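In this view, the complex is presented without one of its protein chains, the others remaining in place.
== chain A ==
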Amino acid sequence: MVNNQSNSNNPRLNYDYRRKKNAEGMRIQVATFTLMIFFTVVSFVAVAADFSKWFVVPFILLLAVVQVGFQLYYFMHMSEKGHEAPSLFMWSGVTIAFVTVLAFMTIIWW
């Protein structure tokens, strides 16, 4: 059962490989984090710079969606295998979430 994800029978080799793979994964996480910080700063600057509301609102919403995608798929590992059920649960949740927000925004117009 131990190390069943690997093809080699040499445990030492598997260990080195996994350590390397984890370190590589961590570098990707840090790169993701840098991008998230960058998007956050851009959002705040866009608002502080006082651009037109019709540009800023869709722009910062787009950046928020991208950032949440990073958070879910990298920080929460949804991009890795074995996450089919989590994807189903989250996307179902997102669908209901979208409909809920849409309903409240369109039904209430005063």
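Just so it is clear, contacts are C-beta pairs under 8 Å (C-beta built on N, C-alpha and C of every residue); 3 or more make two chains touch, one makes a residue touch a chain; residues count from 1.
Convention: contacts and distances are computed from a predicted model.
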Worksheet item: Missing chain's UniProt protein name, "ABC transporter", "Cytochrome c oxidase polypeptide III", "ABC-2 type transport system ATP-binding protein" or "Multicomponent Na+:H+ antiporter subunit F"?
Response: "Cytochrome c oxidase polypeptide III"
Practice prompt. In the full complex, which bits of chain A touch the chain not displayed? Write them out.
Written response: 1-6, 11-12, 15, 18-19, 22, 25-26, 29-30, 33, 36-37, 40, 43-44, 47-48, 53, 56-57, 60-61, 63-64, 67-68, 71-72, 75-76, 82, 85-86, 89-90, 92-94, 96-98, 100-101, 103-105, 108
